[in-house]
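Then we have chain A:
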Amino acid sequence: MDAFILQILNGLDKGSAYALIALGLTLIFGTLGVVNFAHGALFMIGAFVAVTMQKIFNLSFLTVDETQKDFLGNPLKVETPYVEAWFGDAMGNWLQDWSVPLSILVVIPVMFFLGFVMERGLIKHFYKRPHADQILVTFGLAIVIGEIIKAFYGANPIQTPPPTAFLGTIDVGSWLGFAENTIAYPTWRIVYFGFSAVIIAAVFAFLQFTTFGMVVRAGMADRETVGLLGIDIDRRFTFMFGLAAAVAGMAGVMYAPILSPHYNIGMDFLVLSFVVVVVGGMGSLPGAVLAGFMLGILQSFASMNEVKALIPGIDQIIIYLVAIIILLTRPRGLMGRKGVMEE
Partner candidate 1 sequence: MLGLNSRDFKLFIIVCIMALVAPVLLNPFPTESALGQSFNAGYPALMQRFVIFGILAIGFNILFGLTGFLSFGHAAFLGIGSYAAVWMFKLLSYNVVPAIILSVVVAGLFAVVIGYVSLRRSGIYFSILTLAFAQMAYQLAYSVLTPLTNGETGLQVYNGDPQILMSAGDPTVPHFFGITMNGQTQLDLGGWSFTFQNGYYLAAIFLIASFYLSIRIFRSPMGLMLRAIKSNQTRMSYVGLNTKPYMLAAFVISGMYAGLAGGLLAAMDPLTGAERMFWTASGEIVVMSILGGVGTLIGPVLGAGLIKYLENIVSKINDGILHNWFAFMPDWMDNLFVTLIHPFIGKGWHLTLGLLFMAVVIFLPGGLVQGGQKIMDMFSRNKNTDAKDGAKTPAE
Partner candidate 2 sequence: MGILEVKGVNKRFGGLQALGDVNLSVQENTVHAIIGPNGAGKSTLLNVLVGKLIPDSGSVMFDGQSVLGRKPHEIAQMGISRVFQTPEIFSDLTVMENVLIPCFAKRDGAFRMHGIESVADEKGLNEQAEMMLDEVKMLDKRHMTASSMSRGDKRRLEMAMCLVQEPRLLLLDEPTAGMARADTENTILLLKDIRTKRGITMAIIEHDMNVVFSLADRITVLAQGMPLVEDTPDKIKNHPKVREAYLGEAQV
């Protein structure tokens, strides 16, 4: 039983990431009708915003401290991070420690801006083009973004730790009434799950309870009619693209401590997220979230040694296998609407 719960927990953080990316993909697809293969790159940019913030907070200048000597007897050179010099030691250290969560504040405007530029500069010209063209141009863009990141940050993963307060594990087992330390779960992953849940809820609430959201939902259901009502749907859709980018960016920032960012994580997540979207049903937001968590959890179950012993290799292919089965039994995915993306 405890092993069972542990697997569910293990699946939650990956599932959250899938769900957040898939949510953004679906928003873009549902509103703009565009298949965005660069969405994984937005997730990656988010992760690198966290890396950058960490770097900035650790930027230092050198001073020579005449009172201390290094082992060669020369005066010791001391590195002082600017933040410590400007804001005092305590504040400086805190900023460095909390660089990942603080990046959220930065990533939101950055991603909105990037999303805006991407939509106005490129995507908007592809609304009427075949899906294959959309896939290709965004695929090209994803490669370009990845390569630019590689040029600046190198090809190796960069460790980006969470605040020290969230290091270590939480003994979830004892909360749930199991023996102590049977289910120990990394604290940051719990934070990640909670964070994702909040974001998902916020996006749904936004779409459900604001006039803006209502118009967008109506537009997703039937773009032409809404257009006929004289509502300027295009501007709202540009905003939706920014929102989807911001969601992906936030997902990326918070994931940086779980998986050290490198220039390819965008692509790794993209392919899986696409499978998630399709399993959920193209254009269905609840479907995307449901499928994200479902596949994340299934994947973690498939990684159990007992399961792997039974069906070797299942952990590698479970997502694809489930996708195939679902697509064959439920033609439009779990919650897809009729007529979406069939021709």
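We take it that a residue touches a chain if its C-beta (ideal position, glycine included) is under 8 Å from a C-beta of that chain, and two chains touch if they have at least 3 such contacts; residues count from 1.
For anyone wondering why these and not others, all candidates are chains of the complex that A comes from, given by their letters.
Owing to the predicted nature of the structure, the values given are computational and were not obtained by experimental measurement.
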{"item": "Candidate from this complex that touches chain A, chosen among 1 or 2", "value": "1"}
{"item": "Of chain A, residues touching candidate 1 in the complex", "value": "35, 122, 125, 129, 131-133, 135-137, 139-144, 146-148, 151, 267, 271, 274-275, 278, 282, 312-313, 316-317, 320-321, 323-324, 327-328, 331, 333, 341-343"}
